[in-house]
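Please find one structure pasted underneath; my questions will follow.
All protein chains but one are shown at their positions in the complex.
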Amino acid sequence: MNPLSFLGQTLRIAVPYLFAASGGVIAERAGVVSLALEGFMLSGAFGAALGSYYSGNALVGILAGMSAGLLCGMLHAVATVRFRADQVVVGIAINLLVVGVTRFFLQLAFDSSSNSPRIPGLSTAGGGLGNPMIWLAVLCVAATGFLMRNTVLGLRMRAVGEHPQAAVSAGLSVGRLRYVAVALSGVLASLGGVYLALDQHQFTDQMTAGRGFIALAAVIFGRWEPVRAAIACLLFAAAETLQIQLQGAEILPTQFIQMIPYLLTLIGLAGLVGRSAPPAALGRPYEG
Amino acid sequence: MSSAIAAQDIHKHFGPVPANAGASVSVQAGEIHAVVGENGAGKSTLMRILSGMYAPDEGSVQVNGRDVTGWSTREAIEAGVGMVHQHFMLVPTLTVAENVVLGHEPKKGIRLDRATAVQKVNEIAARSRLSVPAEKLVSELTVGEAQRVEIVKTLYRGARILILDEPTAVLSPPEVQDLWQVLRQLRADGGTIVVITHKLDEVMEISDRVTVMRQGRTVTTVNTRETSPAELARAMVGRDVALPARGGGGGGGVGDVALALRGVRVKKRDGTIALDGINLELRRGEILGIAGVEGNGQTELIEVIAGLLQVSGGDLKLFGQTLEGDARSRFDAGIAHVPEDRHYRGLLLEYTVEDNLILGLQHLFTNNGLLRRNAIHQNAVEKVKDFDIRPPRTEGTAGTLSGGNQQKIVIARELTREHSVLLAAQPTRGVDVGAIEAIHTRLRAERAAGKAVLLVSADLNEILALSDRIAVLFRGRIAATLSRDEADQERLGAYMTGAASVGSA
Partner (left out) sequence: MASPAHTSNWRGRVDETLLPVIIALLSALVIGDVLILSFGQSPADVYKLLIEGSWGNAWGFGQVLFKTTTLIFTGLAVALGLRAGVFNIGAESQLAAGGFMAALIGIMLPAATPALIAILICMLAAMIGGGAVGAVPGVLKARFGAHEVIVTIMMNFVVLALLNYIVATHLHEPETLRTPDVNAGQVWRLSDFWESFHGSAANGVLLIGVVLAALVWFFLFRTRAGFELRAVGLQPAAAEYGGIHVGRVWFTTLTLSGAIAGLGGINYVLGYKGYYEEGFAGGAGFLGIAVALVGRNHPMGVVLAALLFATLSQGGLAIHALVPKDIVDVLQAAVIIAMAVSVPEVRRLLRQRGGRA
């Protein structure tokens, strides 16, 4: 096995995880549970397919995908922040909603129940790693780390997720900060879907296939730290790569490789690998 | 001197309950002004209105002569009014400097300028002689340090008027002295300070003037130098200055020891010590009152006896038998428990009156695992009648009843439980006057029936009216145990505030 090709493939597989986990870290640190990452991603993939197909330009596809993610993020934020709806329920519902909406519009736009026609993607010159979105994902992780650790906005979002009353007493608006965090998480996670659609040159029904939940597992396993979450993403992606590259060698059945992210997260939650404490106000609507 | 901050005739309701009903305060620039009153007198609400956290229903607020009624915390901060809350408003996962600058951060572009933040915190700390570790996480601070951070936070925002809500409640005596130093320094620098407290010795020590509140109203404002603790106590407590009629009972009917605590130690969840070697004997036919400023271990004392907390040292014996196990086994052993917070522990507000009347007794109203609905209903009909619970509907939810009637449900349930010991924590809190009398009568009847009653109350009058003996809790220890004849407001107050103590036992 070629170590370089292994690393390259790991990185490519990790791209959607890196985007979505970055979004997940931001929303959860601001106190909003991120069960809708899957839906955000899928909306991004579909938006990208629509935009790219009709404009013939992948960049338009990226923008359309991000807009779709923003829209879903805002829906999530309005329901959970403005109306204080249960974040878990809304997250799950958004996942179901996006599956339904994308199927509906797949019919409406492309008259198909399974996939879009071929769409323009991004240049992959330079063999596999030439796709600029790969490097955008890496940049996104760094930017999220910078945002949460070094910026004023990050500081405020962390305060809101940890002790909203303290934030209010400092003159901050819990609602506004959570809106920003959830909208941002929608946009970032949607980029994960955009990457998938452009990489495969089409949208297929439910093409995110649970990747949003792997990203969520990475967020929790990474203890809500952007860089640690990114490392978790790479770890999970490496396991998948191993599985692909060792196909036929049957060292470990596929299904067990698929379980790795979730099992590791469960073990982490049981406190067996250090204590993982979620943001203190996670999941709790703020009663202003 | 002009008035720096003033409130006129403030009214504020939470639901049907008035927290402020005609409260006024006027604080002059450059003074330390104490606001005193019993628990529930409306001090905190009034201060939160001053600092912009609540808007008043009626009345007006002025700052430096400007009408600012209904302003926001942000506006209050901008106008130089800062509040230090009793429960600190600090984010534990952020550093001291980050907490201080939160909301008004020094920036480099979009970046947080940490170096400047730290430098500013250190500057303020040096200027006001508040030592705070600027780069430590707040979760690693001691309580005293955290409070200093709160003060630095308000100073950082340019506060010239500082409101402190019960600032000494959580401090050790040396920390309290440090705090006084800081406040005097701030006053010397031209700051105006409002301190909310119910400890009269503190008022005498630190304040220039005092405003006394009672039942949501302002009673009086006086110069500290021209008053005495006794006079303030009278104003706080109101018309019932003459101590209420003696409980009677005396030593006559007192029997053998029912409950004995030996060297009981209890740790809170965060590892701090709540009870530190409690020795206590409770006899049949007596009411033992526990006096003390809230947060000195009363809650833990009751809960450890009730089996809701476990001891980390010492033991509890009921008629010579060591008490072990959970809440159920304590009930079964004969300990009835009226909890201090009926909404948190004592009742399920969405359960019916009927069902609340069997909480903790459900195993007695069960047959082969099935609830005996008829028996439950019958039980409720009797209790509602006996204890005059109104409205007399057993199927309505408890949440729709008034506070007094909710408390009657708890009392009815606990008194009819088979028991030899009754733990009564704040039995009349938030209860109307009529119901208070009824509850007091019940407690006296308990004593007459030979039960051992442990009464915890923040209301000294209640303690004095009912108890045969009074123990004072201070910082998790019994500061003194007095007979009813030895006890009066002033003596108890001295022990409660740590001004007097009987050795360290």
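By letter and in written order, the chains are A and B; residue numbering begins at 1 in each of them.
Basically, a residue touches a chain if its C-beta (ideal position, glycine included) is under 8 Å from a C-beta of that chain, and two chains touch if they have at least 3 such contacts.
Just so it is clear, the structure is predicted and the values come from calculations on it, not from any experiment.
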{"item": "From A:94, A:172 or A:230, residue that would touch the chain that is not displayed", "value": "A:94"}
{"item": "Chain not shown: contacting residue from B:359, B:381 or B:438", "value": "B:359"}
{"item": "Which of A:46, A:179 or A:213 contacts the chain that the document leaves out", "value": "A:213"}
{"item": "Footprint left on subunit B by the chain that the document does not show", "value": "15-16, 306, 308, 326-329, 331, 337, 339, 344-351, 355, 359-360, 362-363, 365-366, 369-371, 373, 390-391, 393, 396-397, 400"}
{"item": "Residues from subunit A at the interface with the omitted partner, ascending", "value": "33, 35, 75, 79, 83-86, 88-90, 92-94, 96-97, 99-101, 103-104, 106-108, 113, 210, 213, 216-217, 220, 253-256, 258-259, 261-263, 265-266, 269-271, 278, 283, 285"}
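Here is the rule we use: only the chains that are shown with their structure count from here on.
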{"item": "Approximate Å spacing (C-alpha centroids) for the pair subunit A, subunit B", "value": "46"}
{"item": "Footprint of subunit B on subunit A - complex, ascending", "value": "150-156, 158-159, 162-163, 165-172, 280"}
{"item": "Partner subunit A, residues of subunit B touching it in the complex", "value": "53, 72-74, 77, 83, 85, 88-94, 98-99, 102-105, 107, 110-112, 153"}
